[in-house]
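All protein chains but one are shown at their positions in the complex.
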Amino acid sequence: MAAISKRLGALSVFSLLAGWAGGARAEMALNFPEPAAGVAQEIYDIHMLTSAIATVLLVIILVVVGYSLYFHRKSRGYQADQHFHETWFGQWSWVIVPVLVLGIDLTIADSAQKTLEKVWEVPKNVDLMDVKVIGHQWWWEYEYLDHSVEIDGKPKAVRVESRYLPEDQAGEETAGYLRAVDNPLVLPVGKKVRFLHTSADVLHAFWVPELAVKKDAIPGYVTETWVDLTREGRFSGQCAELCGTWHSRMPIEVEVVSQERFKSWMEEQKQTMLVAAAEASLDKDWTREELMEKGRGNYNTRCASCHQINGEGLPPAFPALTGSAIVMGPLQAHLDIVLNGKPGTAMTPWNTLTDLELASIITYERNAWKNNTGDLVQPRDIKAAR
Amino acid sequence: MSTATIDLAHDHDHEHHGPPKGLKRWLFSTNHKDIGSMYLIFALTMLFAGGVSAMAIRLELFLPGLQLLDPDLYNNLVTNHALIMIFGAVMPAAAGLANWMIPLMIGAPDMALPRLNNLSFWILPAAATMLILSFIVPFFPGGGTQINTGWTIYPPLSVQVGMSMDFLIFALHMLGISSVLASINIIVTIFNMRAPDMKLTQMPIFVWTWLVTAFLLILVIPVLAGGVTMLLFDRHFGTSFFNAAGGGDPVLFQHLFWFFGHPEVYILILPSLGVLASVVPTFSRKPLFGYSSLVGAMIAIMIIGMVVWAHHQYTIGMSLGAVSYFMIGTIIISIPVGLMIFNYMATMWRGAMTFETPMLFAVGILLMFSFGGLTGIMLAVVPADMQYHDSMFVVAHFHYVLMPGAIFGLFAGVFYWLPKWTGHMYDEKLAKIFFWVNVISFNVTFFPQHFIGLAGMPRRIVDYHVMFTEFNVLSSIGAMVFGLSHLLFLYIIIKTVRGGKQAENKVWEGAKGLEWELSSPPPFHSWTTPPKLAAS
Partner (left out) sequence: MSADNAPERRHKNLRLAWILAGVALLMLLSSIPFWRGLLEMAINGVQ
């Protein structure tokens, strides 16, 4: 089936043009990228089959209408056949045409159903690696549910926060403009992976063309997709469901690596998490310099996409923090909005961050730019406010 | 009111036989021709408003990077473009054709409920004002954020938006009320006001398409109204219909929206396909092929079209059984749609064709709408849709369906009946130039979008990766020419209204139907005595 659909697909307009332009400019993509997963290959094949069928039908319509337009015109002296609808064809076309179309429909539906059954539901009784994909306005969070470290006696899944990198911060190594992220989703090749999609705020959709699967991230729902990764490489995609202002800046980067590299990468992640946890649980008074230094980093990755690096926001959607009544006012209100968010706006609760991270961010906000409150917030203040 | 006063009014009008003078003629009009003209002028205005927003969108997408528009302003324009084109341009234009032509075609003196007719039109400018306010309000201090949700206004995003969303919800309510009232009027007119010896099966296909469309409107618009009302309650009155945290369901809104949204596509294209049934036989000089199968096909479209809505939401995580059902149902729609297209092709076959502008648009529809239909079958296939969904491929697909399927049909109808309405022939040479510029630039705009969609560009993004640049440049250039070409359309219309060669009663050599038995332009009150149908 795959072989036939490839042959047919080679005839289609899309791939003809792809071949023509592909010769001229290699970068200009005209079709799905080369699949990097078994399910993506299935989807690629059904796409080529249906586009081939569509192209053939379009050519038939063009030929029939073109013939009629050329020959059956008054200027050629053609006399209209007033009794065409009385011929046997005219009498029975209302049966013939639907039957023919039904035949084509069933051909398509049959192949489509077979492919659908292969790709739609997550296979049972096989070894799957679970990755939870959480959409946020406007970044992605990945949790490796099968890999965890023990912090405070509780297992915590290894998690990666993946954010858009502005052009000036994106290096040569990255996927480039609008596609560069700080931390890619790293996956081992040859493994079956199940993605569990959900969202922390509004609708998002996880889409990497090389992996083909696309699913909406819906708050309150967990939807699932799966892929069987077949080749190594870095694959880029982006959020595919309109999610507000920076919908265009929610890139996804998946790095598929060998099993060994994945293992060592995972060890690194665990170590980093343990170090960060140890640091966060230190019961000490942090100095202003330490908090401001940490706060700048945390603020710039987590808060700056809305409130901007210079703290001036993008009103009215994203209020300025410089001179803001909340930031300059009593600490309690500031803690409250950061921990609990503001319902009905893009400001989500940030209570998943550690006490140290929150303390540094709030200290930074209250002292950076022209905000000179002089307040110093320690992790224990956050703990008390939770 | 006593019978005597009615008779008095009756006699009074018979003395003058002309329209009342001044503003009152339009404000209080109960005349189907005047109201039809107002609908068409309103639609033309909105066509330009929607067109300007589309050109702003394409200008922003000309090159990667943020040049012209803030992301939220861009998203707002995307929203407005859709809503203005659907509710402001296509639906009122189709209603305008209905108002003008249905009474003329079925031999009725006017619409069945003339005062209701006046009301359904005059709600529209109010609704359009609301819609424009929703765009303007955020520019004022304290006006809240812009509508950045797209026309689908999915929660929870639409709950985040400021007060302009409330303006939009009320605009949708008013537009809905207007459409439902107009539909009721049209159905009553068709059932009760036909010339005494005209059976339902003798009505022109255009009247049939509007009968089906009006029923669709009555069935689906209230569901949209229900959905947006629930959204309004979620926003202001603490309910959680769509709020997962409160036990609600964000997906419910999508179901309600698309239960309206998918039949809406047929609401937009059916009247235009009905125009083809008048245009194609006229210029092929041959009877319409397959009258009964056309009627059967459109009823099938109406029924199947109402039960396949969830193919707009394949990615929400439905069960295998549910997506299989929606996939097969969607693919099956190609049978009645294909039959309609086939019947028009068969009408052309072995005809003696000439290619005046309405016929050029008709041929354009047959070829390009078919192409849009074929990509529609591709999109119906669930596994492939996992790639296509929310990509530019979808944008290209539905513009190929709606531009030829809806707007070219309206252009064909306007050029076909304009001599009848105004009594003047339009400038055929200019109209042909308009057709070619319009069609070529349309294809330059939207054909490349198929490829960037397949290559991985999502829709509704204000900025894109450099790999999509070439085709976006091409598409934007096409869009500028396409947008500006409509100024020529406006010029042709104005020129025709102001003067031109006197049109005969039967404007086109091969035309058939009651409307061609009246003078051009028809008298202010036509068919005051019902016509007798010819023996044929």
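Chains here go by letter, A and B, matching the order in which they are written, and residues are numbered from 1 within each.
Here is the rule we use: a contact is a pair of C-beta atoms (placed from the backbone, for glycine too) under 8 Å apart; a residue touches a chain by one contact, two chains touch by 3 or more.
Note that the coordinates shown come from a computational prediction; the quantities given were computed from them, not determined experimentally.
A.B. asks: Given the contact rule set out at the top, which of the displayed chains would the hidden chain touch in the full complex?
C.D. replies: Visible chains that the missing one touches: B.
A.B. asks: Just one of B:56, B:198, B:225 or B:431 touches the chain that is missing; which is it?
C.D. replies: B:225
A.B. asks: I'm checking contacts with the chain that's been left out. Which of B:27, B:200 or B:322 qualifies?
C.D. replies: From the options B:27, B:200 or B:322, the contact with the absent chain belongs to B:322.
A.B. asks: Among the options B:126, B:252, B:425 or B:466, which residue touches the chain absent from this view?
C.D. replies: B:252
A.B. asks: Can you name the residues of chain B that touch the chain not displayed here?
C.D. replies: On the chain B side, contact with the omitted chain comes from 3, 6, 9-10, 12-14, 30-32, 109-114, 116, 180, 183-185, 187-188, 191-193, 218-223, 225-227, 230, 249, 251-252, 255-256, 259, 310, 317-319, 321-322, 525, 528.
The working rule: only the chains that are shown with their structure count from here on.
A.B. asks: Within the complex, which stretch of chain B touches chain A?
C.D. replies: Interface residues on chain B, with respect to chain A: 64, 70-72, 75, 138, 143-146, 148-150, 152, 154, 156-157, 159-160, 162, 235, 244-245, 249-251, 284-287, 289-290, 292-293, 296, 315-317, 320, 323-324, 327-328, 331-332, 334-336, 338-339, 341-343, 345-346, 348-355, 363, 366-367, 370-371, 374-375, 377-378, 381-384, 386-387, 389-391, 450-451, 454-456, 458, 460-467, 470-471.
A.B. asks: Which of the residues in chain A come into contact with chain B in the complex?
C.D. replies: Touching chain B: residues 14, 17-18, 25, 27-33, 42-43, 46-47, 50-51, 53-54, 57-58, 61-62, 64-65, 68-69, 72-75, 78-82, 84-85, 90, 93-94, 97-98, 101-102, 104-105, 108-109, 112-113, 115-117, 119-121, 176-179, 197, 201-203, 205, 207, 209, 212-216, 218-221, 223-224, 236-249, 314, 316-317, 344-346 of chain A.
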